Structure formats: structure tokens, C-alpha cells
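Here the complex is missing a single protein chain, while all its other protein chains stay put.
Chain IDs A and B follow the sequence of writing; residue 1 opens each chain.
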Amino acid sequence: MRIVVSLKPVPDLKHWNRLELDPKTKTLVRKGIPGAINPLDRHALEAALRLREKHGGEVVILSMAPEDSRPVLKEALAMGADRAVLLSDPAFAGSDTLGTAYALSVALERLEGVDLVLCGDQTVDGGTAQVSAQLAEFLGIPNLMHVSGIEATDGAAWLVRCQMEHGYITVEIKPPMVLSVTRDVGQPRYVTLMNILEADAKEIQVWSAKDLPMRESWIGLAGSPTQMGDLFVPEKKGSAEMLAGTPAEQAAQLADRLHRLGFC
Amino acid sequence: MFTVTDVIQSKIWVFVEQRQGRLAEVGLEMLGKAMALAETAKWKVAAVLVGDQLASLAQNLLSFGTDEVVVIEDPLLADYCNQAYVKALEAPIRAHKPEVLLLGATALGTDLAPRLAARLRTGLSAHCIDLDLTSDGEIFAVVPGWGGHIMAKVSCPRTRPQMATVMPGVFAVPEPGARSGKIVIVKPDISPQDITYRVLETRREEIPKSGLQAAEVVVAGGWGIGSKPDWHYVEDLASALNGAVGATRPPVDEGWADEKQMIGQSGITVRPRLYIGVGISGHMHHLVGLKSTELTVAINSDPKAAIFHYCDLGLVGDFKEILPVLVKAIKAYSGSEMK
Partner (left out) sequence: MDFKFSDREELLRKTVREYAEKEIPPYMETMEETGEFPTELLKSMGQMGILGVITSPEYGGTGMGHLARIIVLEELGRVCPAIPMALQVHHMCTYALGTWGNEDQKKKYLPPLAKGETMGAVAVTEPSGGSDVAGMQSAATLDGDKYILNGRKCFITNAHTADTWVVIARTSEGGKGLSAFIVEKGFPGAKVGRKENKVGLRGANTGELAFNNCEVPKKNLLGNEGDGMTIAIRDIVECGRPGMASVALGILCAVMEQAVKFANERTLYGKSITKLQAIQWYLAEILSDLEISRLLTYRVGWMLDQKMSPHAESALSKQFACEAAARSARKAIEIHGSYGIMKEYPVQRLLRDALVTIPAGGTAEIAKLVLARQAMTTYG
């Protein structure tokens, strides 16, 4: 079984209080903040490792990221993946989810014989939750999102559990496929000291755009139909929005708000 | 080959999710917003339904004021399958070239939209909390990033349709009434091979009552509750919201609540999405126990209570009067299915 975990290095959540919005360029200054594996991608990697434990095979990390993301990939290797491919090229800069998904799909096709692509539902920075489905579309294979359980069977259809609002569905689906996972798919294991030592011997291959049959107009800024405008910080609430009226009116207003946000 | 009974004139299409004949409310919310936006650009709005046996739903949608309801119907589409729905939507979209396509950011919507956008090679903005339309017909979506701490304006200047998934609860449902609009039936080109997975089982689950630290909803009581017999007001509200009960130090000292329920610098740190503080004045060491909630609500009889500086919504009043009405309203909402 060959499983590819598509993983994104993101700024480490623990250091987010150091993130600053540059008032001039209206972009986020990420400098100096160490990278980490996107939390949900760790869960995806855990799911991959468990499948390998049960069915044998290989777990490969694939990441489209700048070259300085190597330590993050090393950590993924230390968690137990067999090898890693880093897709890195200045040509990818400015990619939105479509450009990213396309580039990843080309790299995946080069990897060959992939039964399953796993990733987290969304990243903590962009948070669009779009890449997994778009990747599947480019590869022309089925995909499911919000996956909380995977039962693989050799040769036949797999059983996958997907979380929906207020419950879940169990789906029968055949590989190859793309699955994006929620936290419920499993607690990521700790990297042990033994793993760190083993990871030293594991390979990180770097592929650039030229190494692959990439269509130039489909990557980077050119391949990205969405454009980000200015970033801004939502207004900080200095004081609360007060709900006025009789107690019954206040209660009704609050209940309505809660309902609209999905709490009831 | 897909066929259509009539020409679709609308330029803003709103995918209205339906499951087993029930409409997702976010679909109606988006319709309301779309109709407001359409006035600026002088465009028509179409609600798009995909599935089977959609006649009465389509009629229902017309009553909300949409110009057209595009019905893409086939028995094979009765159950949602992303690739099948993408195929069913692709042909009419390519043929009729809407400017804008909106979907709700639901479990289904967030699964369908990206795949469809990739198929159409167009741009998609995710989880929008606001939309704006210029007179040139360009949509600007406001999307949250970085856990909601930063917002960005996203546009899709070069490709069409401009797609966006919209957060539920952001826009208002329009008032239904007697309206005139037309239904356009689209017969999609779908075969069994297009169904690439099969749903074997659908299970509805109550959100499990987990511990305080894992709770999505926390209702906490403070000194203002006043007595042990009155503590049930807090518990009732927590129960109605399927949430966990928390407390500040005084209720714990008084024996109204358990030590394990104490939130604060010396107690537990919680990360609920919703936090409601009842009878809590808002001293620092309790607040320190709260980390990144989506919505903080405070109910206190003292308008000068410090907590009103640290919450999103404040209600000044007697909790004994507010909470029973609140609990009743919440139960009424929870009891109903998707409309």
C-alpha cells in the first residue's frame, strides 16, 4: 500500500502571538517564527502510520513549501514516515488553493502507484479546506472530507466514516482516493528519541517545477484565480454589544444569535 | 448530453443545499444576500437545487423572491455524491455562464465547492463572513484566516463564475411572501458510473457530554447566582446547549459546584466555542482560564461588572428571569430539524 500524506508547514501555533500585520504591505510578517506540521496534517499522518502498521506498505510525505521547511519534514519523518518529497520552487509563490492543488497533483502522478492521499481537512493559517478536494479533482479520483475513521480492505472497497453536522455517515469507497481528516481520526503519536535517530537516515527529495511536467500558466500567481486583497484585523470589542429590552426580549435575541451560529 | 427547458437568465446562482427534502437554512440566508447584491449589479438571482423529486421545494424557494429556481433533477442524484454533483452542475454552468456562484459552508457545501471550482478552473473563497459586489460585477468576499484573528478581502478577477462558500448565520433569511419567478428544469447527463462512492449508513448523534476541557459549550456560574438551590439555572442552560458546567471560585467554596468545575488561573483552562457567564463579575483570574472562544456572553445584574469589557454580548438583568425564557427558546430551536 502506498500512502501519500500531503502536509503543510505552517507557523508554529505556540508562537502566533509574535505574528504581526505589516501596516504598509498589509501582509502577515511570518519571519522568525518556527514552522510546524499543520496540526490536522499530523492527524492525517497518524492515520497513515496506523494503516501501514495494519497493512504494510510505504508512507510518503509530500509538501509544497519553501526550502527552509526541511526541519518540519524531518519531524514528519521522525513521526514514522518512510521518505519525503519537498516540492519547492520560486515559481510556486503566490499560489492559491487551485495552483497548489494542481502542482501537488503533478507531483503525485510522478510518485505512481498511490492508493491513498491523506491530509488534514484544513490548515491553521489559510483555513480554506479546499486543497484536498481540488487535488482529487485534478487527479480524477474520488475524495471524502471530514473523515474520522478509515477501514481499508485489500483489493476491495474501503469503509470510511465522515463527520457531518449532528452525526456521521459511513461510506463505501474504492482506492485510489483522497481523504481529508478531522482530529477524531486519531491522536498523533509522540516522536520518540529512537525515531529521531532513525529519521537521520531517511531521505528528503527536493523537486522543482522544472523536474516535472508542470504547465507554467497553472502554477504560481498565473495559476491562481483568487487574489488576496488587504489583510485587516477585525475590530476589537472594547466593550460588549449589549442586548436590550425586557428579560424575555433579551433571551429571545440571544437564543436567535445562538441558533444562527449553530449552537442550537 | 444535458438538456434544459428554458434559458437561464440569472447571473447570481445560489446553491441551496437540500437533503431528503429539507433545505439548509444557509441557502435561504445566501438568497437574501444575493438578492440584495443583485440590485447593485442589476442581475437576476437563481436558486439552484440538485437532487431528486424537487418540485415542491422549488415552489417553496420561489416564495422567497428568487427570480429563478434551477432544478437539476435525477434519481441518481437523490443522495449526495460530490463527483456526480460536480458533473451535474458543470454543464449548465458552462452553458449559461453565471457571474457568481454561492454555496453554504456546510459539511456538504465545503466538500462540493472546491471540487466544482477545480473542475471549472475558477476561484473559490472559503467560509465568507461578508460579500460585496461592485457595479462592475466583481465580488469581494471577506474571509477569516489564522483562526479568525485576521480577515482578508478576496476577489476573483479573471475567471467566472466567482465562487464563494458562505458561513451559516451571517446573513438573514428573507421574508417569504407571494412572489413571481420561474422554475427551470435541467436534466443532467448522469450515469451510474458517476456515483463514485456509496453511503451505507447515516447516523445522527448527540454531541457527547464530554469533560469541561473538551467542551464546545461552557456555561459558568459565579457568586451572583446566590445560593445552591438557584445553581440549577446554570445547569439547565448548560444542559439545553449540550454543554458543560463551569464555575468561579466562590460557588466552589460555597459548595454549589465542584472543584473540578472551576475555571480560572488556578483551575482549568477551557477552550469552548461558546462561553456564557452567569452572575460572574469578571475578575482576572477567572478570565485567564478562557482561551479563544468564538462567542462570549455575559449575564449579570450589575451594568458596571468588569466582565462586560471582556465579552462579545452582554445582558444586564436578573438571570432568574432571563434564563428560563432562554432555555425554552433554545429547546424550541434544537427540537426542529433543518427547515
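One rule holds for everything that comes next: contacts are C-beta pairs under 8 Å (C-beta built on N, C-alpha and C of every residue); 3 or more make two chains touch, one makes a residue touch a chain.
Every value quoted in this text rests on a predicted model; they were computed, and no experiment measured them.
**Q** One chain isn't shown here. Among A:Thr153, A:Thr192, A:Gln205 or A:Thr246, which residue touches it?
**A** Going through A:Thr153, A:Thr192, A:Gln205 or A:Thr246 one by one, A:Thr192 is the residue touching the chain not shown.
**Q** Which chain A residues would touch the chain omitted from the figure, given the whole complex?
**A** Residues in contact with the chain left out: 70-71, 74-75, 78, 190-194, 196-197, 200.
Operating definition for what follows: only the chains that are shown with their structure count from here on.
**Q** Just how far, in Å, is the C-alpha centre of chain B from the one of chain A?
**A** Distance between chain centres, rounded to whole Å: 22 Å.
**Q** List the residues on chain A that touch chain B in their complex, please.
**A** Within the complex, chain A contacts chain B at residues 16, 19, 21, 28, 96-98, 101, 124-134, 136-138, 142-146, 159, 162-174, 224-234, 237-243, 247-248, 250-252, 254-264.
**Q** Of all residues in chain B, which touch chain A in the complex?
**A** Against chain A, chain B makes touches at 82-83, 86, 106-108, 110-111, 113-115, 117-119, 121-127, 140, 143-159, 168-169, 196-205, 207, 217, 240-241, 273-274, 294-295, 297-298, 308-318, 321-323, 325-326, 329-334.
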